[in-house]
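Every protein chain except one is present and positioned as in the full complex.
By written order: A and B. Residues from 1 in each chain.
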Amino acid sequence: MRKNRDPINKKVMLAPFSGWMVLFVLVPIALVVYYAFSNADRQFTLSNLHWMYEYRGTLWLSVKLSVIATVICMLLAYPIAYAMSRASEKVQRNATLFIMLPMWMNFLVRTYAWMTILEDTGLVNNALRGIAGWFGKEFDGLSLINNHGAIVLGMVYNFLPYMILPIYTALTKISYSLIEAARDLGANGGQVFGKVILPMSVPGIISGITMVFIPSISTFIISKILGGGKDFLIGDLIEDYFLGNSGVVNYNIGAALSLIIMVMILIATFMMNHFDKDAKTSGGGSVI
Amino acid sequence: MKKFLTVYTVLISVFLYAPIFVVVFFSFNSGTSRAVFEGFSMQWYQELFQDELILKSLYYSVVIAVVSAVVSTVIGTMAAIGINKLRGFVKSAYLSVNNIPVVNPDIVTAISMMILFVFVLSHFNGMEMGFTTLLIAHITFNIPYVVLSVLPKLKGMDQNIYDAALDLGCPPVKAFVKVVIPQIMPGIISGMIMAFTLSLDDFVISYFNSGATFQTLPITIYSMTKKPYNLKLNALSTLLFAVVLALMLAVNIKKPAKKKKA
Partner (left out) sequence: MIKKSIAVFLTLVLLCTLLAACAGSGAGNAATLNVYNWGEYIDQTVLEDFEAETGIQVNYTTYANNEEMYSKIVSGAASYDVIVPSEYMISKMIEEDLLAELDFANIPNYSKIGDDYKGLPYDPDEKYSVPYTWGTVVIVYNTKYVDEADVEDESIDLLWNEKYAGKILMFDNPRDAFALAMSKLGYSMNSTTPSEWEAAADELIAQKHLVQAYVMDQVFDKLIGEEAYIAPYYAGDAMAMMEENEDLAAYVPVEGANQFFDSMCVLKNTRHKKEAEQFINFMCDTEIAVRNAEEVCYAIPQVEAYEELDEETKNDTMVYPPAEVLERCEVFVNLPSETLELQSDLWKKLKTHYD
């Protein structure tokens, strides 16, 4: 009887979603796999994968820079998230807004602004030159842009909020009585942090890591604007193969490289989920 | 410790807001340089409103964002209700598929759809990338976020109220509309807002899936950054930022009153 009067037919409810996702998510991914394992004549080949070896330096650089950016984000974000979680409710709400607000300005324009700040004739160097001049000294200026450091800075800048917010959310879920209990049992400040707060914020850290690492490893804009267009990251290569900026379009190699990113992220999330087994996040469903 | 945190917070704020400040400050530059301030002027704002390309792409961006947010909210909410009724393997399969566009890097989502569109369009002569492909792409990456924001509300919903409505003789459809929908409304609304903002802000997916004649604002901004820098971009960004800031402030001032009610 219950079944009969339930008006919600799950099949009907799921139909548009299923159709859409099959057509525009699963089929495209199948096409990526198909292109990655075929050549221009649509014959099966493994030769595209040899580019993975050819571009091992690019893969390594992309992984290196995004890992560095992720670690820096984590170190920068934790104290802020912690301070936020300990503040009054009103401050917490305002702080969340305050951290999200910069993301409302177009990220290309903001990244371009970093050029103005970091250039040889930029604001920082001009200020330093002014200070040096004040002391009657010559100052050549620092090389702050068009290098890997600037690319990492761009990643940290653009994705830092994605690290702060999940850690903050995880920290707010820790009940204060737990900390008090630990204190009553004789734990000192360091122990409380190491044994209670840090472990309980792991889910937040992990989702923060994914939210910073994934856009970092696949970026192709930050490397162009702040890296001076000198060193390709894996995202630049994919863009080049698909849009043919250097004269030749090759979907097959581009698809193979995209597949490599996908597999790398799959492995990373798998490892994360494994690491996160004890502190299972709510929300349900394995990631991919 | 407290002092350290205060200083630290100030430093991070400077880091987050330095570029914003630069953009806003130089939007009032009377010169053309994005690095040398020559004097105060509103000329870039004037020029902004005469730039048809920018205004048109702003309009296109809003159209795409509204339409894709509405469509993805409808599909996503229905899907969430359906998924909520599933159990076991089927459920986690659905959730996994839903998660693909969330977890995949933008560029991978973008090129995978580009392959599909190019593949399909090459079989239909005279068709090209444009509004339709862009809209499909935006709906696709919006749906998962709607599902993810409606699902928790469905989980937290009190099934008994719905059953009570039925027991009291309310027709099922009416009960659904009157009881279930209002309970998950906050999730639907936040999903829709999220979809709208994601769509409005998207660059990567639009970059690979837009044609020549239909460019959204981020695409136009990107093509402008490839030319001699034009401070119109600063004026535009400043204006949009001011609008968002005003909206946020308005919502934030209203919010406490609302909270008391609940």
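We adopt the following convention: a contact is a pair of C-beta atoms (placed from the backbone, for glycine too) under 8 Å apart; a residue touches a chain by one contact, two chains touch by 3 or more.
Fair warning: this is a prediction, and the values are worked out from it, not measured in the lab.
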Of A:Ser38, A:Thr58 or A:Thr269, the residue in touch with the unshown chain: A:Thr58
Options B:Ser33, B:Gln46, B:Gln159 or B:Asn252, residue touching the unrepresented chain: B:Ser33
Residues of subunit B in contact with the chain not shown: 33-36, 53, 63, 67, 70-71, 74, 118, 121-122, 126-132, 135, 173-174, 177-178, 210-215, 223, 225-229
Residues of subunit A (touch criterion as defined above) contacting the omitted chain: 55, 57-58, 61, 119-121, 143, 146, 228-232, 236-237, 240, 243-249
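Everything that follows uses one rule, which is that only the chains that are shown with their structure count from here on.
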Touch list for subunit A against partner subunit B, complex: 5-8, 10-14, 16-17, 20-21, 24-29, 31-32, 35, 76, 79-80, 82-83, 93-94, 97-99, 101-117, 119, 121-123, 157, 160-161, 210, 214-215, 217-218, 220-221, 225, 235, 238-239, 242-243, 251, 254-255, 258, 261-262, 265, 269, 283-288
Contact set on subunit B toward subunit A in their complex: 5, 8-9, 12-13, 15-20, 22-23, 26, 34-35, 74-76, 78-79, 81-83, 85-86, 91-92, 94-101, 103-109, 111-116, 118-119, 136-137, 139-140, 143, 147-148, 151-152, 166, 172-173, 175-176, 201, 203-204, 208, 217-218, 221-222, 225, 229, 233-234, 237, 240-241, 244-245, 248, 252, 255
